[in-house]
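One chain of protein is taken out of this complex; the other chains stay put.
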Amino acid sequence: MLPANLREDFPLLTRTVRNGKPLVYLDSGATAQKPRVVLDAERDFYEAHNAAVQRGAHLLAEEATELFEGARADVAAFVGAQAEEIVWTENATAAINLVASGMGNASAGIGGDESARFRLGPGDEICVTETEHHANLVPWQALATRTGATLRWLPVDDEGRMILDDLDQLVTERTRVLAFTHVSNVTGLISPVQTLVERAKAVGAFTVLDGCQSVPHLPVDVRALDIDFMAMSAHKMLGPTGIGALYGRKELLDALPPSIFGGGAVKVVTMEETSWQEAPMRFEAGSQPVAQIVGMGAAARYLGGLGMAEVEAHERHIAAIMREGVAQIPGVRLLGPIGDENARDVIGLATVVVDGVHPHDVGQVLDDAGIAVRVGHHCNQPLHRRFGVTGSTRASAHVYTTEDDARAFIEALATVPAFFGVSS
Amino acid sequence: MLPANLREDFPLLTRTVRNGKPLVYLDSGATAQKPRVVLDAERDFYEAHNAAVQRGAHLLAEEATELFEGARADVAAFVGAQAEEIVWTENATAAINLVASGMGNASAGIGGDESARFRLGPGDEICVTETEHHANLVPWQALATRTGATLRWLPVDDEGRMILDDLDQLVTERTRVLAFTHVSNVTGLISPVQTLVERAKAVGAFTVLDGCQSVPHLPVDVRALDIDFMAMSAHKMLGPTGIGALYGRKELLDALPPSIFGGGAVKVVTMEETSWQEAPMRFEAGSQPVAQIVGMGAAARYLGGLGMAEVEAHERHIAAIMREGVAQIPGVRLLGPIGDENARDVIGLATVVVDGVHPHDVGQVLDDAGIAVRVGHHCNQPLHRRFGVTGSTRASAHVYTTEDDARAFIEALATVPAFFGVSS
Amino acid sequence: MSSLEQMYQQVIMDHAREAHGRGLVDLDLVQVGESHQVNTTCGDEIRLRVGLDHDTVASVTWEGQGCSISQASVSVLHELVEGQDLTDAEATMEAFRALMQAKGEAPDDDQEEILGDATAFVGVGKYPARIKCAMLGWMAFKDAIIQARKDQS
Partner (left out) sequence: MSSLEQMYQQVIMDHAREAHGRGLVDLDLVQVGESHQVNTTCGDEIRLRVGLDHDTVASVTWEGQGCSISQASVSVLHELVEGQDLTDAEATMEAFRALMQAKGEAPDDDQEEILGDATAFVGVGKYPARIKCAMLGWMAFKDAIIQARKDQS
């Protein structure tokens, strides 16, 4: 169980919205609210320790560096990695792009011999899935364009589950990268990571896991998952905006060329050429989001303190209430698995389509009741196209989401068909 | 004149350091301290308005979007640009990389016909200068490697001044990009922007200005400077860490392909291909550093409120005190112009080399006196090599720097040669 | 009337349910322009075709799908501007744009006369995220006119 008074840690949750209604925040899948410890960590950094890290030889710089590297150790421990395997990035999108652009740069002759293993060309393949967020699709499309490699994808079935029947035909010796999400941001489905990783290893493909929707909600251990790279975003894990991280196996990070070039990432610079530092520094060009990094460390500690097994149990519980409730409303369709049995692999959210009512209109009615949800394609157009819709309405939970929140959503949702005169 | 009680706005400045000594912070060139209004703006965002921007249809999302776009308008106004000409980036390094990588991507076939004007290849040239920070050198080296273009540079003289005699031979019809800094982070010299821009325009080269050390310290108007792109970092202009911006002419931004791919930046995405939004959105893939953006807006308003002409006068005054003081110390060499006449183009800092004493050792003595300076190459190895040294000690000012700070620096610096037994 | 009811006035609901001008019509006119607009938040799209007969907006038809606000808005647009001369059509566009910026303030009598049924969209102005929806068809119209004026088919 999570602490009963946990909501008190989150200042924003006391807000009222339209007509003074209390806020029911069900948009944590887009971005989570922040506990006071995270905000205090950032503020304390600014008020007492702010300085450039890893450079200055003065006291403030030492303190700032210690907080900066301490946060790296905290985030690493949170996902079972070594500190030097964590690279700071602006968000998860930047983390995935770092890998894809690094490979593109290797293919364009940047990074020398050590980066040869990352070179792609015509005849090589990159494999993704049909359930990917744009952040884990578009960078790979661009890499294919840059290198002449071919993009392929695992299809999904009507419930949004990856179809593994043709896995061996889709992921082959030609496959250099297999990139897929850990948890879908539309269906909430947890992917069959083990099967995919095993196949990738069998053919020697790098694995890139999109951990955006898993790391905040369930225990994640990169060694146990045995993946090569993983992207995550602090703002979805109760941390600050403006910071995320890439996990990468150290020996891979040390060989991958950077894709953002500048100070702090380099060893020797002449007008003609540049040599790079080792990972993670080689990827951290320019002044880093230090206050946010310190905040992300605090968020990892906060979540770790709650216990990710507890968090997972809570999020499954809330998702189940929402999904069961939705199933009772005529004219409302749930995207993803339906029914208890099938929903075992689902966590944290319920995404719905109301027959005959556009998601924007659904969202408007919920907003009027003080309920904040996300409407649209949730940066995942291909999966919506697969489901035969252009958009949907998503209610997503986090540690502070209550059963009452879930019920408020169901109640308000049930009024929608009638409001738009489409009740059956 | 700046307000007499201005220092009270900056909580960190009351800190004490080694042995309880009051802090003399002279490392603003690396990163500036933050006024309370900036910290409050960030905190208020998190506590009352935090939500994903430009997507949700709920009240919080509306409020967050309004603050987000309001900050864009504030930052744009601060440098004389239109709001849609401001692209948020993690820092100035990322802003410069956005332009360089975008051109690299255009050259690799990304972005279609509209991006043709940004394609580079063998025979084309990119021109930088010998005084560039690594952030405005290494991305261009990488672009040259990617495209086969040739990198050239304007040399500097013994005082660090760009030598313009051969400008017409170095910037020619072959030159596609002329990238240079507005103010040097080592010498504090203000560059001859007008001469450089005129030459670039005459040959049809794009101009990229590194505004890191100018925007925080003097009035900058991108229209008056008539440049194509400019990079800036919030953390040097009293704003939060983790946020910067790229200014770009709208018609150029709309044609340049992105280099970070993901959600929010795209229009229509299928598994096969993607079309992008217009600028600035096309460059803002992934969840943005919204709280930091709001903080950057507050910083721009704060500086604007002080009046940049006042700020400039203050920074010139402090620099003059430091430089005159340094000139009195035997065995200490000033990098950059020397003497009143020559120093007219210098702002905000004094960078020194103590004969026979390594900068780390200089910094240690200053640190012991509570004075925070930067030691090393300041991410500018080529210029130090040009000056015949590997590193130096830099004292840099901002609005809160006092005459007493400047004098404390001089006094402590004067003790260094004797401490290391190298007095003449 | 709650804000929600003020937004979804009966006029809007009716237009949304039975939208006018839907279905692109082949035009045998000198100046024809077309525009395709996408609301990137939700993927809604409208393709709108305008035919000019000298200075008259002779035909406005469209296809696409979207929320009730965007559908009703383009339907009302069709009703209002088809048949207007260009000057009046521009005034109508301007009045609608002003209504969207008014944050829910009722328009004055002059404006109301220009806007007709479109006055019902007043409640949308309170919701910044929905203004994009209401403007989608109008953006397409504006752009299609520019295209039509270039055209000499």
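Note that the chains are named A, B and C in the order they appear, and that numbering of residues resets to 1 at the start of each chain.
Criterion: a contact is a pair of C-beta atoms (placed from the backbone, for glycine too) under 8 Å apart; a residue touches a chain by one contact, two chains touch by 3 or more.
This structure is a prediction, so every number in the text was calculated from the model and none was measured.
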item: Displayed chains contacting the withheld chain; value: A, B
item: Options A:143, A:170, A:186 or A:266, residue touching the unrepresented chain; value: A:266
item: Chain not shown: contacting residue from A:54, A:82 or A:415; value: A:54
item: Contacting the left-out chain in the complete assembly, out of A:172, A:277, A:402 or A:415; value: A:277
item: Residue numbers in chain A that touch the chain omitted from display; value: 54-57, 61-62, 65-66, 266-268, 277, 281
item: Touching residues on chain B - with respect to the absent chain; value: 18-19, 357-361, 364-365, 368, 375-377, 381, 384, 390-391, 419-421
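By our rule, only the chains that are shown with their structure count from here on.
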item: Relative to chain A, chain with the most remote C-alpha centre; value: C
item: Chain pair, most C-beta pairs within the contact cut-off; value: A-B
item: Centroid spacing, where centroids are CA-atom means, of chain A and chain B in whole angstrom; value: 30
item: Whole-Å gap separating chain A and chain C, where each centre is the average of the chain's CA atoms; value: 38
item: For chain B paired with chain C, centre-to-centre distance based on mean C-alpha positions, whole Å; value: 45
item: Residues of chain A engaged with two or more neighbouring chains; value: 18, 360, 364, 375-376, 381
item: Multi-partner residues of chain C (each touching 2 or more other chains); value: 41, 43, 127, 130
